[in-house]
Each structure stands twice: as C-alpha cells, then as structure tokens.
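Have a look at the structure below, then the notes.
What follows is chain A.
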Amino acid sequence: MSSIKLKYTVQKGDFRLQVDTEIPARGITGVFGESGSGKTTLLRCIAGLERSSETTAVHERRIGYVFQDPQLFTHLTVRKNIEYGMRRNRDATNSVDEVAKLLEVECLLDRSTDSLSGGEAQRVSIARVLCQSPRLILMDEPLSALDDRRRDEVLPYLDKLHAKSSVPIIYVSHNIAEICRLSDHLLVLDGGNIVAEGGLQSTLSRIDLPQIGGRNAGAVIEASGTRYDEEFDLTAFDFSGGEIVVVGRHDSELLRLRIEASDVSLSRTPAESSTILNILPAIIESLAAESSSTELLRLKLGDEMLLSRITRRSRQQLNLKVGDKVFAQIKSVTVRH
Partner candidate 1 sequence: MSYYRTAFLFLFLIPLQSLAEDGLTIAVASNFQRAAKSMAAEFSESTRIPVRISAGSTGKLYAQIVNGAPYDIFLAADSARPKRLEDDGIAVPGSRLTYAVGSLLLWSADSTLNEGECLETLESGSYRHLAIANPLTAPYGRAAKEFLQAANVFDDAMSRLVYGENVAQALQFAASGNATLGLVAASQIKTGISVETRCSWEVPGDMHEAIIQQAVMLSASNSPDAATKFMVFLQGSRVAAILKSHGYKAPD
Partner candidate 2 sequence: MDFAPLWLSAKLAFTTTLILIVLGAPLSWWLSQSRSRWQPLVQTIVAMPIVLPPTVLGFYLLIVLGPNGAIGGWWVTLTGDSLTFSFSGLVIASCIYSLPFAIQPMQSAFESLSRKTLEAGWTLGASRLDAFFSLVVPLSLRGFLGAAVLSFAHTLGEFGVVLMVGGNIPGETRVVSIAIYDQVETLDYASAHQLSFVLIAFAFVTLFGVFFVNRCWQSR
C-alpha cells in the first residue's frame, strides 16, 4: 500500500468536514490549520471515533492515537499502560523494553501514572501507542498541552520516531514550527476542507494561501551541515542555492532550516559592509499582495524556494518583477532548525 486514502464527510452541528485525498503511506504527514478547521475531527474519523459510514470497529483498526492529554490509565503502572495495547494485539512485534528505551522511560516503568511530569506522561503515551504496533499512528497536537521546556524535552523523541519508524504518522498541529520540523507531506485544513496539500516544502512556500500566511509564512530548506567555525560558534550549511551560515553548533548531517518570510530581505546588489552573513543570489519566481502595506515574494535559490516579505513601497521603488535576479539576505541569528 503506497498511499492512504482519506475520504470523509461528517456533519457536526454547523460544522462540516469534507475531505477526499490520498497521503503517502510512509513518513509524517503534517495536518496544519487553526482551531476549528477540522484537524481533530479528521483524525477522529480516521480512528473511527466519529460516526461515519465505515463499519470497522475502532478496536479492530490497529490505528494508534496519541491524544493531546496523555490519557494514561491511572489505575495501572507505567509498564502496564505501555503493555495495554500490546496485549490486545496478537501481531504486536515491539517489546515494552525496546519501546521504553526509545522514549527513555525505562526508569519510570514501575511508577504510578500520577507521579509523572507532563513531558514524561506524554512520552509514556507515545510508548504505549508504539508498543501496540499499529499500522498508522495519529498524533493530535501531542505537544500543545506542554510548556516550552517540556515540549523541547519531547521533540527530540519525535525526531527519533520520524527517523526510525516505518509506520506512517499523521501529525496534527496548529504550531507551524512543529509542522516544519517533523512533516514530510503537508495537508492544510480550513473550515473543514483541504485547501492545500503536497510535499512540505512546495506547499509551505506557496504565497497564495492565507492559512499559511501571516506569522506562519516561511519556507523550509533541507541542507547538509559542512563546517563548524569554532572561533565564532557558527555552522555553515550547504544547499543547492549556496551556503547558509547559522549561529551555534549543529551536528546533524542533514538538517531542516526554517526561514520566516519576515527574516528575508532583498537587494538588487549584494551589500558589502553589512552584518548579514547570508547574501545569496535568487530569482523572483512569483509575488502576491499580502496587506495594504506588504507583499510576499517567492524566490528560487538553486532547487529550493524561499519566501520574502517586503513593503509594497520597496517593491515599487526597486521595481521588482517576476524573473528579476536579486540577492536574498538572511540574518544568521534568525534561522531556525
């Protein structure tokens, strides 16, 4: 099975979810949208928790669901929680110890659930789902109930999962940074409908979608790390459009860099005595008005796309048009991974 079919029509009061699409059967598909766009309803449909025409019972679908709140069973120890799904699935292949090791919850196994912190509890709930050996994992904003510290604590485990798991994951979030970090494929929902879908990078860099505009506007570049400058604590990354320098030490070979549209400025000629370290040649691929004062430009650098937000006045003054060769300026301090 190379793709997963999602076709649902659900009416809940005034709200109507109408979805008909296919997503890849591997990697992480991010589902992005603001609250009320239908993201949770979509996941619930897939899991069978919403009344639909599908007849398979929830417990027979072998679809793991990670809720926003860990939903641990308080009358069981951590170990028994993790075992819960495994015991009910004869085809379960993962062992409790393996999974506990992956999520680093081995020392918590004999504890009771009420002694866990938010981050620990969420890791246990992910472990529980993994142990069930599902065919598909659904994650419904698993990090949004955590504070920033805990979120940073859990994120690396999701990275690990992304790298190691062969089970497809559908990851719902209204946080664009999480989506950028984890997704391979992207679905954008608004008002119960899919307004955009496709590969992460190509979809993200679209300038015609208000749902991923505003503060969320930005692009993702995949780059491989090359050199670390010890003296200045900077790392240089290579990609098809050139080299990007990022502050701090980043050891991964392959990294996703997220660059927000507001952090990209343009000039006709490369600045000479500027503090900006990243000045890269780019071609204006398309542009769109955003508000009465700003516009979004889509830039092509090598094979990658970048977004830039500039004032309408600047665009007019510089007489920027589609096809123009310009220089994109990105401050090293603003690039996130």
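Remarks
What we mean here is this: a residue touches a chain if its C-beta (ideal position, glycine included) is under 8 Å from a C-beta of that chain, and two chains touch if they have at least 3 such contacts; residues count from 1.
How were these candidates chosen? In short, all candidates are chains of the complex that A comes from, given by their letters.
What you see is a predicted model; the values in this text were computed from it and never measured.
With chain A as reference and 1 or 2 as options, the touching candidate in the complex turns out to be 2. Contacts from chain A toward candidate 2 in the complex involve residues 47-49, 57-59, 61-65, 67, 69, 71, 73-75, 84-85, 88-89, 128-129, 132.
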